[in-house]
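Taken from a larger complex, these chains appear in their original positions, while the remainder are omitted.
Chain nomenclature is as follows: A and B, assigned in order of appearance, with residue numbering initiated at 1 for each chain independently.
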Amino acid sequence: MTKGVTITVQTQGFSDIVNITEQVQTAVTQSNIEDGIVSITAMGSTASITTIEFEPALVLDMQELLNTLVPETIRSRHSETWGDDNGFSHMRATLMGPGITMPFDHGKLLTGTWQQIVVIDHDNRPRNRQIRIQVLG
Amino acid sequence: MTKGVTITVQTQGFSDIVNITEQVQTAVTQSNIEDGIVSITAMGSTASITTIEFEPALVLDMQELLNTLVPETIRSRHSETWGDDNGFSHMRATLMGPGITMPFDHGKLLTGTWQQIVVIDHDNRPRNRQIRIQVLG
C-alpha cells in the first residue's frame, strides 16, 4: 500500500533550512497507513532532505559548516559554463543526497525527541520547492 | 507488508562506529518477508547510519576524516547557547543523514562482500541508541 503527496515549500536559498516535520506527519496521518516508512525527496538537483535539531543556533552552525566545506565562492566549471553561479548549490546537494526515509508506527513518525525533518535549499535564490512525500506500509 | 523492530545499541560517542549488520539480518529473517527493502534509522539527531568495510584500521580512518571535516573543536553557536558541547555531533549527523535503506532477496541482505551496516554515534558521551529497523516487501 502506498499514498503520495507533493508539497510546495517556499525557501530562501543559500542552504536555507525549513522544518517540514508537520507536513510529513500530516501526510502519514492522511494516508491511513498505520505502520511503515515515509520517503521524503527533493524534486530538484539543488536541495537536500535530512534531520536536525531545529533551533536557530544550530541552523546557523550548519549553514556555516556547509559554507566551509563547499564555499559559495568555490571555483565551479558549471557556473562558468552556464552562467548561473550555483555550482556550489549543486555540489552541496549531490554530497548530501536528495532525500531520506523515516519510519512510523501507529500512525506516528518515529523521530527522536529533538529530531526534525528539514529541507535544505542550497540554490542561490528563493524557490518554490516541490517535495515528494511517499508513504508506504 | 511491513514489520518493524526498535533495537538499542550501546555506543561510546565521538563517532563511535558499531556494526549492526547481524541485528538487521535478524529483523529481516524474523519478518518472514522474502523480498524488499529494510529501512534503518537512528532515532535521534546526533547519530547516522551508513555502510563501511568494518575493520579497525578503516574505522580509525573514518573517525579521523570526520574530525578533519567537522572538528570536535569547531565553533558552535548551538554549544555556546545550550552548553552541551555537542554542536559538532549535530553537524556530523545532519551532514550524513539519519538512515539508509538496504535491499534483500530470498530473506538475505544484498550487501557487498565487505559491506557492513553501521551506526555512527557522533554524540559526545556514551548513549543507549534507539535504532528503528523497518522491513517492507
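Some notes on this structure:
Methods note: contacts are C-beta pairs under 8 Å (C-beta built on N, C-alpha and C of every residue); 3 or more make two chains touch, one makes a residue touch a chain.
Everything numeric here is computed off the predicted structure, so don't read it as measured data.
In this structure file the full complex is assembled from 3 copies of one chain, 2 of which are shown.
Note that only the chains that are shown with their structure count from here on.
Between chain A and chain B, the centres computed from C-alpha atoms are 19 Å apart. Of all residues in chain A, those touching chain B in their complex are 35-37, 50-53, 55, 57-58, 60-62, 64-65, 69, 96-97, 100-103, 105, 110-116, 136-137. Note for the complex: chain B touches chain A at residues 2, 4, 6, 39, 41-45, 69-70, 74-78, 80-82, 87, 90-91, 93-95, 97-99, 101, 130, 132, 134, 136.
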